[in-house]
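In this view, the complex is presented without one of its protein chains, the others remaining in place.
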Amino acid sequence: MSQASLPKSALGRLLYRFAPALFFIVLIALWELVCQVGNVPNYILPAPSAIVSAFFDVEISRWLTHLWATLRVALMGFALSILIAIPLSIGMIRSELLNRTLYPALIVIQSTPVVAVAPLIIVLLGTDDPSRVLITCLITFFPLVVSTTTGMLETPPEMIELSQSLRAPRYRETWQIRIPYAIPHIFSGLRVSITLAIIGAVVAEFVAAEKGLGYFIQFSTSFFKIPQAFAGLIFLAAISLLLFKSVQWIQMYFFPWSLPKKK
Amino acid sequence: MSQASLPKSALGRLLYRFAPALFFIVLIALWELVCQVGNVPNYILPAPSAIVSAFFDVEISRWLTHLWATLRVALMGFALSILIAIPLSIGMIRSELLNRTLYPALIVIQSTPVVAVAPLIIVLLGTDDPSRVLITCLITFFPLVVSTTTGMLETPPEMIELSQSLRAPRYRETWQIRIPYAIPHIFSGLRVSITLAIIGAVVAEFVAAEKGLGYFIQFSTSFFKIPQAFAGLIFLAAISLLLFKSVQWIQMYFFPWSLPKKK
Amino acid sequence: DKVTFQLDWLPGGDKAPVYVGIQEGFFEALDLDVSIASGRGSTDALTKMATGQSDIGSSDIGALMAAKAQDDVPVVAVLPYFTQAPHAFFALKSSGIDSIEKLDGKKVATSPFTSSNAFLPLVLKENGLSDSDIKLVKSDPGALGPMMITGNTDAIIAWVTNTALFTSQAAEAGKEIVELPWSSAGLSLYSSSLLASERFLEERPDVAKRFIKAYKKSIEFTYSYPDKAGEALHNIVPEVDAGIAAAQIKSITNLVYNDVTEKDGFGQFEQTRLMQTWDYVAEANALSTDALDPKDAVNLNYLPD
Amino acid sequence: MTTQQQTAFVCMEGVGHKYDLSPDAPMAVQDINLNIHRHEFVAVVGPSGCGKSTLLRMVAGLLIPSHGSVSIFNNPVVEPRDDVGIVFQKANLLPWLNVKKNVLFPLKHKYGRYSKDDEKRADELLKMAGLSQFSEKMPDELSGGMQQRVGIVRALLLNPDILLMDEPFSALDALTREQIGFDLLKIWHEKPKTVLFITHSINEAVLLADRILVMSKRPGSVLDLIKVDLPRPRTSKTINDPKFVALTDTIRGHIYEPSVPA
Partner (left out) sequence: MTTQQQTAFVCMEGVGHKYDLSPDAPMAVQDINLNIHRHEFVAVVGPSGCGKSTLLRMVAGLLIPSHGSVSIFNNPVVEPRDDVGIVFQKANLLPWLNVKKNVLFPLKHKYGRYSKDDEKRADELLKMAGLSQFSEKMPDELSGGMQQRVGIVRALLLNPDILLMDEPFSALDALTREQIGFDLLKIWHEKPKTVLFITHSINEAVLLADRILVMSKRPGSVLDLIKVDLPRPRTSKTINDPKFVALTDTIRGHIYEPSVPA
């Protein structure tokens, strides 16, 4: 705090501002160089230039279709897992019995590889969105449960006493004290979950899909179009970054007090 | 707190104590019932009895081989990701520049489906343990980074001021204030990561392996031996539960102050 | 001499020869020490051979051609294995579907990433149908059988290597299945073959020759004594059921030994059929036929005399 | 004694507490017998760590005494009651609410909503505490004393029958302290309530209370129970009353030369 955390000179500030971009550019340049000089074949690691040209081999409308398919499933799965995880966490905080009973079940669900239960899911829910959303949700919800329960349990006892002394209904203790207190924890969980949601959507597309970036990548790979698969990867990474940032923006905008104080 | 949280009667306490076991037993009984009555074929959802008999079809030594293979990789990957995530988080806390540069890269890594980069990993590290451990680590480290950085950033400013007023070296601020403060967050991350480590090991076995529970499950599935696959699943779930509990025990034993106060 | 053999999938009846070779001592007799690595699809197998993780292995020649057309993959086919396409439709007998034409307007399930999907339009065309005449859904390979048996779908697309498995699965539910192989519906091409990395061939030509010789012998043994072959597989991979493996082997014998091998003899890539295979692959993968001279995808110099 | 107990509003009988359950662990506070009458103002003084906060938490129903029992209007206290307001030793504000919302929090929390009137009342109380300008600030933008004042205002908002205050004025300067003390007395007069008031200031105790409980060193027990027979209303002039000086001297004597408890 006593030392200024921002560099002073204009050049320094510029460098600081664009450091991430610069870092990526340097990384990509290096990658290109390694591929060119080392003569790395495409099927091991395609050069960025090859990826870019592969990118243009696919019509933009196809890209958008795939992109949207994945994004849709990821977002629906993410939303579903929030809808499941938060009430579940609240239930487990409020009832030790529920906690002791459900937690093991959740761990079991979390550690079950999707492929193993894919037939079950598909037979029950078909090959369409419901299956994919469920798979995404299965992969996504656990970090949310863990961080929400941890955060709510960490609520300082004196705040709980304040609530008890007011004889407020339990649900208000939860919503007006424990949940706000847990916000930093919850957002930490959301940040992990949102990236898992993308992974979940991709896995779901491995199990059942005709489109989507995961499908596209696997498809390209199975036809040995590796640069094209990497182009798909880049989109995937871009969505992840965007969604991650969105979660941060939401926290910044709606819960500014939950952010660490900057001095 | 004012209401006793433990039931009073002996029966009540017994019920409470064994609730999770009871819950599982009831669940399994229900499962068996549904399968028997509904005549659910094995290849959709094998009945528990079928799973048990499938379990005995495989020699115990084979089971142990598979179990150990998966556990080994999961633990090594988990250890590696701790070794990577903690220093990384510290670095990102201490340098905003590093934070801004690395975070996007980490999200990209996190959201990259392993299958897409499997060839690269295999070329670089071969088809043995190093590859599998790396894959596990790639899947595991992100929640750790997110929760460690969140926890360290949440450290109350007055504790940081205490450190600043002592003009202590930065690394002691980190190790003696930020890290201890972040312990609940870190353990929340560890709990998520340890279950992801199992998933990671399983995924790694999909990429290259001749043994391990993931391999076994996939193998059984490819022969439509679903009951056997489920028997493998049960082992997987058991390891997950065990590891999850171990993480909790470690926290309880070494960091008792970091647990929420029970009254 | 150490040789690493690459499977393109998990061990199974169709992969029996290499296990037979080990169990029956065919490799040992030629001073070969063979270890086996399982794979996860033909691309994975190709990549592992191309990068030198393994020396030689079995994979689809169509995948190799597609790969070679797009990338200079240093892998070549050295011995044909399946001389017919293994792709097929399966349906329940009760569904009344007994020919490909009857699929008109039906729901067909396939796994998302099988090479069958690329050949599907060709087969449909050969039988007077088009893509739009069937309703195609994609789902996890493990779910296909259950989907068909529960009536979730009218038919599925899978490899005939799985016929035995589907049959037993259906039997469990008291049902029977019919198999409509594409090879008898106009799709005539080479399929699974023995491939080798070019580096392996160049650096250890002698080892390669010996291996191919032993492997050929193993194939012959496998299909002559399927039960023994099943045993051999089970001995090395205890998870595989000897009986099921034997049943698998029996059910795919005609992929290995058929009118093509009768005409050309086993172990030969016949020029026109190779060209034809490439034409199919090119069309299926939307590649230009000029992208590859199919002769470059094979190397017959290491065949035993 | 029986009649007294019946008119007693808050009644502590042999109250004691031990935080640690092991048999040889020391008591935090022990053997407190005290009956507080309806609308009585009782102050508690005693050395640091003698168990004042513990006692208050037991009266509040936040802590179940390990020995003896507390009852309010003949109902044993086993959980917090509706008619009790508490000012905690630490301000205990919610960091995600601004000052005004923190003050209104008890209403919001207990009933789920508050009216325009409640807001007006909150504004008035904040004004009384000299915090009008700060009603939109977040707790961490306030000085220590301001936070404490917000905590007091918050407890007053519900206008509880019983008010338990744990060193409410400790972070305030003499002037503010006196002002808020007299404001408290005014509120207590207008809307009579039973008050248990922990303080370290002997003057303050004598100035505000009807009776003063003087506690001994740890483990705290009753050293003396002093009746303050100063006329009300009390003003800043009360300090010059010779009785006032005599009383403060008595208590000071107790604290400086503690006698063995009876």
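A, B, C and D are the chain letters, set down in written order, and residue numbers restart from 1 in every chain.
As a working rule, a contact is a pair of C-beta atoms (placed from the backbone, for glycine too) under 8 Å apart; a residue touches a chain by one contact, two chains touch by 3 or more.
Everything quoted here is computed from the prediction, not taken from an experiment.
Visitor: Could you please point out the chain D residues that touch the chain left off the display?
Guide: Residues 19, 45-49, 51-53, 89-90, 130, 141-146, 149, 167, 170-177, 200-202, 252, 255-256 of chain D touch the chain absent from view.
Visitor: In the full complex, which bits of chain B touch the chain not displayed? Write them out.
Guide: Residues 158-159, 161-168, 172-173, 176-177, 180-181, 183, 255, 257-258, 261 of chain B touch the chain that is not shown.
Note that only the chains that are shown with their structure count from here on.
Visitor: What pair of chains has the most C-beta pairs in contact?
Guide: Contact tally peaks for the chain pair A-B.
Visitor: Averaged over CA atoms, how far is the centre of chain C from the centre of chain D? Could you give it in whole Å?
Guide: Measuring from centre to centre gives 85 Å for this pair.
Visitor: Between chain A and chain C, what's the gap in Å when you average each chain's C-alpha atoms?
Guide: Computed from C-alpha means, the inter-chain centre distance equals 38 Å.
Visitor: What is the distance, in whole Å, between the centres of chain A and chain D, each centre taken as the mean of its C-alpha atoms?
Guide: Distance between chain centres: 50 Å.
Visitor: Name the residues of chain A that each touch 2 or more other chains.
Guide: Those would be 43-44, 115, 119, 123, 161, 164, 206, 218, 221, 226, 261.
Visitor: Two or more other chains in contact with one residue: find those residues in chain D.
Guide: Expected reply: 61-62, 79-80.
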